[in-house]
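Below you'll find the structure I mean.
One protein chain omitted, others in place.
By written order: A, B, C, D and E. Residues from 1 in each chain.
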Amino acid sequence: MSTGLFLGRFQPFHNGHLEVIRCMAGQVDKLVIAIGSAQESHTPEDPFTAGERHLMISESLDAAGINNYHLIPIVDINRYSVWVAHVRSLVPPFEIIFTNNDLTARLFAEAGIEVRRTELYDRERFSGKIVRRTIAAGGDWKSLVPAGTAGVIGMIDGEKRIRELAGEKQ
Amino acid sequence: MSTGLFLGRFQPFHNGHLEVIRCMAGQVDKLVIAIGSAQESHTPEDPFTAGERHLMISESLDAAGINNYHLIPIVDINRYSVWVAHVRSLVPPFEIIFTNNDLTARLFAEAGIEVRRTELYDRERFSGKIVRRTIAAGGDWKSLVPAGTAGVIGMIDGEKRIRELAGEKQ
Amino acid sequence: MSTGLFLGRFQPFHNGHLEVIRCMAGQVDKLVIAIGSAQESHTPEDPFTAGERHLMISESLDAAGINNYHLIPIVDINRYSVWVAHVRSLVPPFEIIFTNNDLTARLFAEAGIEVRRTELYDRERFSGKIVRRTIAAGGDWKSLVPAGTAGVIGMIDGEKRIRELAGEKQ
Amino acid sequence: MSTGLFLGRFQPFHNGHLEVIRCMAGQVDKLVIAIGSAQESHTPEDPFTAGERHLMISESLDAAGINNYHLIPIVDINRYSVWVAHVRSLVPPFEIIFTNNDLTARLFAEAGIEVRRTELYDRERFSGKIVRRTIAAGGDWKSLVPAGTAGVIGMIDGEKRIRELAGEKQ
Amino acid sequence: MSTGLFLGRFQPFHNGHLEVIRCMAGQVDKLVIAIGSAQESHTPEDPFTAGERHLMISESLDAAGINNYHLIPIVDINRYSVWVAHVRSLVPPFEIIFTNNDLTARLFAEAGIEVRRTELYDRERFSGKIVRRTIAAGGDWKSLVPAGTAGVIGMIDGEKRIRELAGEKQ
Partner (left out) sequence: MSTGLFLGRFQPFHNGHLEVIRCMAGQVDKLVIAIGSAQESHTPEDPFTAGERHLMISESLDAAGINNYHLIPIVDINRYSVWVAHVRSLVPPFEIIFTNNDLTARLFAEAGIEVRRTELYDRERFSGKIVRRTIAAGGDWKSLVPAGTAGVIGMIDGEKRIRELAGEKQ
């Protein structure tokens, strides 16, 4: 049985994430989806709590018929030398890491994990930053995210939160 | 839609846990199962990592046909005054807490969460401590846990780990 | 009995703070003044320790005849999701928060606390940044702060500290 | 001007504390009263938050006509080698420490602070432990504490909290 | 070139440590001596700071003519799952761990490090606990430690510190 790991901040979970996950979930028996920077929320770059992001992702994947995954929050540990050990202790055993980040690739490769590069899906249209800006500007953000994400943002009045945070000069 | 929260250390996940969860999962639309003391492992009382426990639980619940749950590790934060806020930030929104612990009940009740007491299933036979002791003593521990737990313990050679840790005089 | 909370860094405590506090202290029975970023000191933006700031404020308020207040240091906790719980555990119960910061307003409002906006007193002349720069430049900073602040800065040779820190290229 | 420091956990503030403070406040111009273990609450030994203890003390000292004090919470830092520096950064400058604890005396003496031993006032009758036990047992605890403490415990239903925590077997 | 790691608390460094190190230093090109629980000091079990222990060890090994070693303090990190990564990041690369502790052996073995058991040298006579007790009781402790240790304890008046700490009832 093969297991792969995919790390993201998912602020918020968007259509690009969904397509990448659909692809990875087809390559392994189980995909571990790690919600990074789990301790962050209520900032312009990280507006949603880990719990809110968890719900966005699980609702969206369920609706998409993807169900061979584990979904796990990971709080940051700002020491790269112990970061791989930190991640490994919190998630089920895995032997593949999917990433496009060179540092992540290097750290996991040094620990003997197989690294596979991911293709980003239409990065011009789909990124967390673009979604957050579109929400702040009152644009058509719902076309950028799965219905599961839109539902959670609606439930918690996330549009208002993002607009207020965007107005912040911290 | 109703959502409930159930907290445990699951060291390891046993048949008592499974029966309690089956009961709670029947009372709510979604059950959030929080793996507490997620940072602990490799001690006599907490031998398994959060990732190993995650796998035990998800394998066992899948086999039992229970699938209306979220499974989320929670690291300890040793300040009761912020603990409810800590838990809430890491899990999807919930309005019911299932617990038998008076302190947990008090803290969540003060935060306006409905508290429901759980019935422990045959506590004489099924507890984490009894399972760990039975493993350390070489007894018939496999009858105390679901096949999912037994599979994970076998995969990671958890019997040897527990026996070695039991021999520790730290 | 009504109690309000006012948060500031007070680096250092200046005439603008004094006027705002005089106004708030007239609106409530007790005013909780929280000294934020209490762990910081000896940097260009945060030159004074929490203890030094405590003394500046209490000396100044005593001289101004304001005495219906509690003065409490609060160390930062860099997780907004638990920040309100953190503050609440360290200060006496309060039902009003005075703030001009949108994020602070949002976080406390979500927790059910009444938010009142404060008017900043002559922001052009009175701000911590202006006072620190005036001290660093050897200008007439004593006209910007109450005598209590000036006394503490004199006692600890704070002028020299600020000038040295301003020269730092960290 | 002389300033002294007195450290306590004040769980809760009782008549013995009041008499010791009355004595110390007569020996110095200003007394810094530090509320130790400020991060603790909701345990059998530390039932009250720092904010609740702050209110108990300030109400009691005001009623007793003692007003030459600063009241400051101190969170634990579990490294004795930096503890004195930690305390000094959070409180106004002081040159005397009042304590009966040999370790505290040694640490502050090594840092050049004058140590004065305190007399405990009728230790047989007045201690935090005795007060907590008397509350848990439903005894006459109000005769052991100032009215300020009794008022705060009443306001937050502290009797119920202590009884519930006393029943805890964590 | 072979490098080995030896971990100890060295509270204080005694003749038993010296003999074990002499033996290990003869088996490898370089011996990394890690001073564990480096953050601890001023308690009955851990009276000396990491810096004081560093000096005891280096003075003693220099006098013994042992010089193929690195001496490195390691602060505790209370999570066994990341502990090996923590140690590895702080010390030069090594391929052998010398230990008698089963948990340490297991954790390093899982990380692919060769484990060699050490022989404790006359454990009945030489242990940190015995040395501390002998100092507290005013006995002949100088016969239990190298002259380097005795010199440091003399320089910092460590006898008085230990006796005072032994009298503590925390």
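Definition applied: contacts are C-beta pairs under 8 Å (C-beta built on N, C-alpha and C of every residue); 3 or more make two chains touch, one makes a residue touch a chain.
Everything quoted here is computed from the prediction, not taken from an experiment.
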item	value
Chain not shown, its touching partners among those shown	A, C, D, E
Absent-chain contact - pick from E:58, E:101 or E:127	E:58
Absent-chain contact - pick from E:90, E:130 or E:166	E:90
Hidden partner chain, touching residue among C:41, C:60, C:104 or C:149	C:41
Missing-chain contacts mapped onto chain E	38-39, 41, 49-52, 54-55, 58, 70-73, 75, 88-93, 155-156
Interface with the undisplayed chain - residues on chain A	78-81, 101-103, 106-107
Contact set of chain C toward the excluded chain (per top definition)	39-43, 49, 161, 164-165, 167-168, 170
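We take it that only the chains that are shown with their structure count from here on.
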item	value
Touching both chain C and chain D (chains)	B
Distance from chain E to chain D - Cα centre to Cα centre, in angstrom	38
Junction residues of chain B - those touching two or more other chains	39, 41, 49, 79, 81, 88-89
Chain contact graph, described as a line, ring, star, complete graph or other shape	other
